[in-house]
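Partial view: only certain chains, each at its native spot in the assembly.
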Amino acid sequence: MARFYSKVSHKTGMVPGTLLHIGRRLLDQARISVFNYKEVDYSEKQDVPVESCRPGQDSSTVNWINVDGLHDAEIIGKLGESFNIHPLILEDILNTSQRPKYEDFDSYIFMVFKMLTYEEEKKEISSEQVSLILGQNFVITFQERMGDVFNGIRERIRLGTGRIRRMGADYLAYTLIDAVLDNYFVILEKIGERVEEIEEKLVTYPSPATLQEIHKLKQEMIYLRKSVWPLRELISGLERGESPLIMKSTSIFIRDIYDHTVQVIDTVETFRDMISGMLDIYLSSVSNRMNEIMKVLTIFAAIFIPLTFFAGVYGMNFHVLPELNWKWAYPAWWVLVLGIAGFMIYHFKKKKWM
Amino acid sequence: MARFYSKVSHKTGMVPGTLLHIGRRLLDQARISVFNYKEVDYSEKQDVPVESCRPGQDSSTVNWINVDGLHDAEIIGKLGESFNIHPLILEDILNTSQRPKYEDFDSYIFMVFKMLTYEEEKKEISSEQVSLILGQNFVITFQERMGDVFNGIRERIRLGTGRIRRMGADYLAYTLIDAVLDNYFVILEKIGERVEEIEEKLVTYPSPATLQEIHKLKQEMIYLRKSVWPLRELISGLERGESPLIMKSTSIFIRDIYDHTVQVIDTVETFRDMISGMLDIYLSSVSNRMNEIMKVLTIFAAIFIPLTFFAGVYGMNFHVLPELNWKWAYPAWWVLVLGIAGFMIYHFKKKKWM
Amino acid sequence: MARFYSKVSHKTGMVPGTLLHIGRRLLDQARISVFNYKEVDYSEKQDVPVESCRPGQDSSTVNWINVDGLHDAEIIGKLGESFNIHPLILEDILNTSQRPKYEDFDSYIFMVFKMLTYEEEKKEISSEQVSLILGQNFVITFQERMGDVFNGIRERIRLGTGRIRRMGADYLAYTLIDAVLDNYFVILEKIGERVEEIEEKLVTYPSPATLQEIHKLKQEMIYLRKSVWPLRELISGLERGESPLIMKSTSIFIRDIYDHTVQVIDTVETFRDMISGMLDIYLSSVSNRMNEIMKVLTIFAAIFIPLTFFAGVYGMNFHVLPELNWKWAYPAWWVLVLGIAGFMIYHFKKKKWM
């Protein structure tokens, strides 16, 4: 549940722009790694002290500073200072309950979005906040913990595969967002499988547990939506924005991730539609089951209650009750009673209740 | 189910622009056929090697290159190179889980959309991806398998019927889209028939199977919507777009297919409304049935339970139970009992329960 | 049902612009009538051959060509040729499953809309397609059958009442649309009466037939909506459009029919809201009825089942069963049994079940 709203009350009343980490502490120590590369060359450093992150003036070199771990507000503060980042932006980076957004300053672009993971055992989507600052010749990324989602990109930079080493910082930013987005499709696939699973259960034996599962899935969709819709605004802002930081050759790539986002949203909405259809099916299957139960009850009652009455009749102790003395009375009674039962059964079969 | 989301996880982490076929392999071998025509002349070649597809500079000749089968990424790659197509576009062509879209480059327009087929036996709509690139004097189409939907157009080119030979590549593109769209109306007709069928069942004998059918139909509508709504954006983009590749004389034709698309969407939405109305009817027919069942039960119980009680009374063994010795007790008892039953029946008839 | 989608499959694969009548044939033979009028003068001809319809150059005379019956594609074709109408427009005129629309060519405006009729016996709205072409000094109208909805206008032209003879072709077009729209209010009135009727039934005795009626009405609203919403776009296009064919003095009249259309839509939406409210009422009345039934059952069962048990107790044949020998046992038993029954009745009355 706490995924759905941010617990910020302990911050209420503080000076705006105060740097304070809000969220879980997922890493013991913040770690900074730096990549510098141009077409022909690259260097890579781990655990760089924050003071030596500031890149040189060489505009042909792309500098990628990656920060893992957000709890150390001081480091973020120093980094912000050396890159001249607005304090409010630093506050946003530290507050992990941000809504995905995009802000265009003249000298840099700030983006924050969610990296999603599907936790198999909990059947729940969990999220991690990723912030990205794109400047003239640098990209700074902030992650809550050390992840492996950017490893492929690191490898590409090292090996120089693809066009990454030939392009600028804006292309690097695109590649990073693309890597995050690719993960969304994985989530959708998992959810698609769950939808399929539940659909099957609905056809075979729908139980209250199925309802719980539908409900759970519905909440995951609410959660997913909350992350995905603002992402669209974000990328659409990036695409539309006339920022000089985005080169024309990169903009087609941005349009491409925009299309991906729209596809993700489309699928999320489709799933929502399907899940709500599943709820309808569940509810009417409950009603149908009730009908079944009531039919059984009614059939038993309608057949045996009259019979019991006729048994009661000849159990009466009236002194004058002529039938009791008839010779064939007992067999005749069975004929009567079975006749009534037969008629009832015939009637219910005709009504398709049996 | 897998129709509803694309399985892309095996692509996660790859370099953007990597050419990789995503989807089912529907054809053993990719085949290229080429049409060249102008008003007075035409030529047609089958199984053309990819190297000799590039058309000449003669702007009065329209060249239509059709590729059947998408699994051979190499062929698509070469074709793209010789026509100078952006790698991301080639990636889109190969990924058959694309959302219909439209992109306007300066020297060519790219479109991707869905060809729909209604599979009678599965009662399901299946789709195939069709991509189309429109250049100055050429159109390239990509299909997943060899289809016969474009045969009519081939015939028209061969015979020179209609205005196709007199018009340019943009008109050819229009004709191709029009042919695909015509198919949508066929689908709508099939679905309309199914709606009618189910409506009839709802009136005569609605069963849980009817519910399953409604549910299935609803999912088909979700699927159809997913293909049709983006198509509108696509064609609206084409209509609005100030591309020099679309001549003024063609634009009225494009407005025409835009109107067709709107009509398709309209009908889809109408069907959705009707299907949701059918669900309501189904649910309340289940409730009505329940009422019927309960009435039967209640009538039986209300009539016979009191009677059984009265039978029980005179089955008691009290030594002093005066009525037992009365001479007309037994017939009197029947009078009492039938009187009660008659009164109940009268009462239920008045309440319109019988 | 077939009202809701157009059967066009037999046209699939034809050359665009092919003139083919799609729809029912409602008239044996197409008939053309021509009106020519100016302020001081008018002439009227019936069954004019298509060749002599083309009006003269006199721009002060308004020419109204009315075609009844659409099945004769040849006549429409010739007419189109002599007035220089685009083949796609002619195709639209012949296809009676058009969505209402508006298209502005430079030399003429094309409009197509639906004339609605409420068929009392079927309790169904049926529609007929009316197309209208407005040129500099002429209006051409196409109807599926000979209708009387334009008779009032003919009369006004003949008698010169109102301002019709003083105004141009655009005012004639307005009058014709206005006449069609007036009919919509008649339909709304009929539907309003039906809504009222069903509301009353809902209060007195709602039956499954009432549900069927609500369902039917809902479908009529779906159908009505489908015709009315595009009409708004149409007239709004006419109002906004800067066509030189519409004179300033006429535009206030067009704003007036725009207001009418909005009022029609408003009422349709109001009815939809009311009908969906009626469905809710129906459903909960079914539940209420169920409650009633169950109460009766429960009351009978709760009163007589215990009594029957007590009758059973003293019907047992134990040799030692002291109560059987008591003198006042039987009356005492009745006191017990009636006491229980009385208590139950008191209890149910308190619970307001009786």
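Going by the order they are written in, the chains are A, B and C; count residues from 1 in each one.
Here, a residue touches a chain if its C-beta (ideal position, glycine included) is under 8 Å from a C-beta of that chain, and two chains touch if they have at least 3 such contacts.
Source: prediction; values computed, not measured.
Note on stoichiometry: the full complex in this file contains 5 copies of its one protein sequence, with 3 placed in the shown coordinates.
Everything that follows uses one rule, which is that only the chains that are shown with their structure count from here on.
Following the contact convention of this document, no chain is adjacent to both subunit A and subunit B.
The most centrally placed chain, judged by C-alpha centroids, is B.
Mean C-alpha positions place subunit A and subunit C at a centre distance of 42 Å. In subunit C, 315 are the positions where the chain touches two or more neighbouring chains simultaneously. The touching residues of subunit B, counted against subunit C in their complex, run 152, 156, 161-164, 174-175, 178-179, 182-183, 185-186, 188-189, 192, 195-196, 199, 203, 252-253, 255-256, 259, 262-263, 266-267, 270-271, 273-274, 277, 280-281, 283-285, 287-288, 290-291, 294-295, 297-298, 301-302, 305-306, 308-309, 312-313, 315-322, 352-353.
Residues of subunit C touching subunit B in their complex: 1-2, 4-9, 11-17, 86, 88, 97-99, 101, 103, 205, 208, 211-212, 215, 218-219, 222, 226, 230, 279, 282-283, 286-287, 289-290, 293-294, 296-297, 300-301, 304-305, 307-308, 311-312, 314-317, 321, 323-325, 327-330, 333.
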